[in-house]
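The complex appears here without one of its protein chains, the remainder shown in place.
Moving on to chain A:
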Amino acid sequence: MNCTSYSRSLLISLIFLGILFLTGCWSSNEIDKLSVYVGVALDTGKVTDIENKLEEQGGRYPKKDLMTSTIQILTPQAAGAANKGGQSKQKPYANISETGDSLFEMIREVSLRTDKPLIGHHLKVVVIGDDLARNNNIEHLLDFFFRDNDIRPSCLVFMSSGRAIETLKSKSPDDVPAFKIAGIADNQYRISKILPPMSLGKLKGEMQSGSSFLLQNVISANGEMKFAGAAVIQGKTKKLLGFLDEQQLNGVIWLTGKGKGGLVKSFDEMMGRLITYEIKSMKSTIHAYVDGNDISFRAVIKSEGRLIENWTAKGAPSKNKFLRRAEKAFEQEVEQMIDEVLKKTQKDMGVDVLGFGNRLRIEHPNTWEKVKRDWDKTFREATVKLEVKLSIEDYGAIIDSSIAAD
């Protein structure tokens, strides 16, 4: 009894252990046997030198050279070596370009070229080039990113008015351009020329709603990048329509009230000297009014901030008077910016990227039902009234003679 019971329990535990260990490391994939890609740039097809040479040797498969996707892979071994103090000037990333028509096929083709297959979990930015976006539906271009389970919906989408591949190159050996782009998008609290970042998840919503929208534009020159204005995507065709410059983007931010910080630069009208306003808060309320067939909007923009730079010398008549005058100057500046962007988008391009349609939908759903089919066209005719109110709450601790005088 004794002996058999122990031997049998031993046998059973052996079977359990056996079953456990027979499975091995089921579907495990060590992280160091993978490569992480953090950025993708999409451009019109332009076969690279290496690809040309490889194809000459016979490395080809049936495809149309519709677009070139550049995949930014991290090479942390190099980064790790650099951290240890070795002055290796090796870049911490590598860009691999593939030309073809299916994005998924191109990414899998990379597995033929590196020993470490790609994983998409850490994809941070997708940059689409000007040419590609003008001629192709963005929804189709990004379809793979929407469908892939590995890729997070928090991945950000940008547009480049040059070739997108350039934005994934950097001069300095310490920077990973993809991280840099994603990082600059966080600087909204410093300057009001950055759109709220457009993630894949948000973009999916824009695609569904069919409205026109803006994407942040990234440009690059000599390995230095800059956020410069925004790209306008038409809701119907989902193609690139044109670009807004920095000042116009600033107007967009003011009109939508999405800014978290930044500045307004103006000149004092009496002395013609520079004054600058730092934005502390910004709020915009847009109301829609329907009068028969006429649709009009009224935007009230309020902001609080401080006087951060003042070049006017002595002789400002009185503190309050001067501040009111400065506020006035700033308000005019803002109005001018908004007017300009309205002129560009509403009149020239004929698209609503500023969210007026949404207000109309909320406030006048019945009217919206009637006009939504051809909203961009209807919007062209709508009038927009502006009311800008900036107030200077603070002018710093410097005893400014012009202000302290009175």
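Here, a residue touches a chain if its C-beta (ideal position, glycine included) is under 8 Å from a C-beta of that chain, and two chains touch if they have at least 3 such contacts; residues count from 1.
Quick note on the criterion: contacts and distances are computed from a predicted model.
Of "ABC transporter ATP-binding protein", "Sodium:proton antiporter", "Gluconate 2-dehydrogenase subunit 3 family protein" or "Spore germination protein", only "Spore germination protein" is the UniProt protein name of the chain excluded from the display. Here the missing chain is touched by one residue of A:Asn29, A:Ser111, A:Gln247 or A:Asn320, and it is A:Asn29. Taking the complete complex into account, A:Ile119 is the one of A:Leu54, A:Ile119, A:Leu263 or A:Leu386 that touches the chain left out.
Against the chain not shown here, chain A presents residues 1-2, 5, 9, 12, 20, 23-32, 34, 36, 38, 74, 76-77, 79-81, 83, 92, 119, 121-122, 124, 150, 152, 179.
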